[in-house]
Structure formats: C-alpha cells, structure tokens
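A single protein chain has been omitted from the complex, and every remaining protein chain is retained in its original position.
Showing chain A:
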Amino acid sequence: MHQLVGRLNSLDPQAGETLRIVSYFDVLITRGAGLDGLLRGAAVLSGTVAGAQIRGRVTRRDPDGHPVTDDLGRRRQGSRRSHADWAVWLERDGEPEPDDEMIVERLALGVELLDARRSPERGLDAIVDQARSVAERTALLARRRIDPATPVRVLATAADAAEIGEAPSAIVPTRYGLLRATLDLSGTIRRPPEPVGFGIRVRADRAPES
C-alpha cells in the first residue's frame, strides 16, 4: 500500500533523501497546505504515525493518511519539536530512523508558519507580501502600531535559522525557497551569525520592495 514509502525507501543516497523531504514540505508550505496535509506528509515520509498538538488539540495521521485515535499514552513518542502553543512528533516503538529528525523539523516549520498565518496577531508575512494591497498592509501596520512612513528594512535569513532578537519575523515563501523575513524597525539589529540578506530601507507601507 505504501508505494511512496516504497519508492522513497528504495533510494539509498542519504543526500537524495534529504532533498526529497525538503522538497515535499517546501511545496506543502508554499501552497498553503493545512495541518492534515503536513501530518500526512510526515507520516508517509517516515512510515510511522505523525502527530501534532496545537493549543491542546491533538491530531494524528498514519502513513496511509488516515486519522489515528488509539490511546496516545501507550505510544512512544520519538522525535519531537515543541513551542509555547504547539508540539509535533513522530511515534515509534523502536529506535528513531535516520530521517526522523529532518522530517519532524520540516513538520515543525510548517506548523509554525501555519500557526503564524492563522493567529489573530498575524501580519508580518502579509506586510512583506507584494500581493497585498497598500491599504491592507497599512491596516496591519496600524494594528502593530507602526506608522506607515517609518523607515524599515527586511532581513532575509534561512527558514530554519533562529529568530533575530525580539524583532518581528515570519517565514515566507520566496523564489529562493522558504526564508525567514525579519522586519528591522530600529535599524539597530545586530548582524546575526548566519548568512543574511539585507533589504533596502523603505517606508513601512512599501516593505515588500525592501
């Protein structure tokens, strides 16, 4: 039944495997797939049950993509990532498989992005989104108490890089893949240790141009 897993498992080079996992989640995230799609992806790629708990609500999917509702406590949780509002994991009885960490990391990235997009204080991804109207972006800036004329710039770092200090950031799909966009309001952000791209300084309501 698991043709995909069969195909994936039949491949030996580890590098190819990693690329496959990253490509799978990049498409899901870029195309705005929901939690169920992310969990089905993690389950089919790992060949085991993938679960998430978001603000207390637990969802689990098996590698056939079906919901799992058996007793959670009896299952051993393998690789796991958690955050204040959510947690994601793979369930294994035995030892973790080599790709588990990578899969759960991409799953976590997807859930983080989904949670940010759907949370009421959302907005940074929309503020830097060219497809949104100036009016919409201005309204989102106002909600964050940012004057639309404030000079800002956008910093781009790898999607899995740490957040830069307290500055507002979001993971956004770009033509270079998924990147973390951080809004530099003060102009005083210190250069992070990892590679970073600096946008030009623009008015806040023109942030997508940065």
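Definition applied: a residue touches a chain if its C-beta (ideal position, glycine included) is under 8 Å from a C-beta of that chain, and two chains touch if they have at least 3 such contacts; residues count from 1.
We adopt the following convention: contacts and distances are computed from a predicted model.
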Worksheet item: What is the protein name, per UniProt, of the chain that does not appear here: "Dehydrogenase", "ABC transporter permease", "Ger(X)C family spore germination protein" or "Alpha/beta hydrolase"?
Response: "Alpha/beta hydrolase"
Practice prompt. Sort through A:R31, A:R57, A:R175 or A:R191 and give me the one touching the missing partner chain.
Written response: A:R31
Discussion item. I'm checking contacts with the chain that's been left out. Which of A:P63, A:G78 or A:P173 qualifies?
Written reply: A:P63
Response to the item:
Those residues of chain A that touch the unshown chain are 1-4, 6-8, 16, 20-21, 23-28, 31-33, 36-37, 40-41, 43-45, 63-66
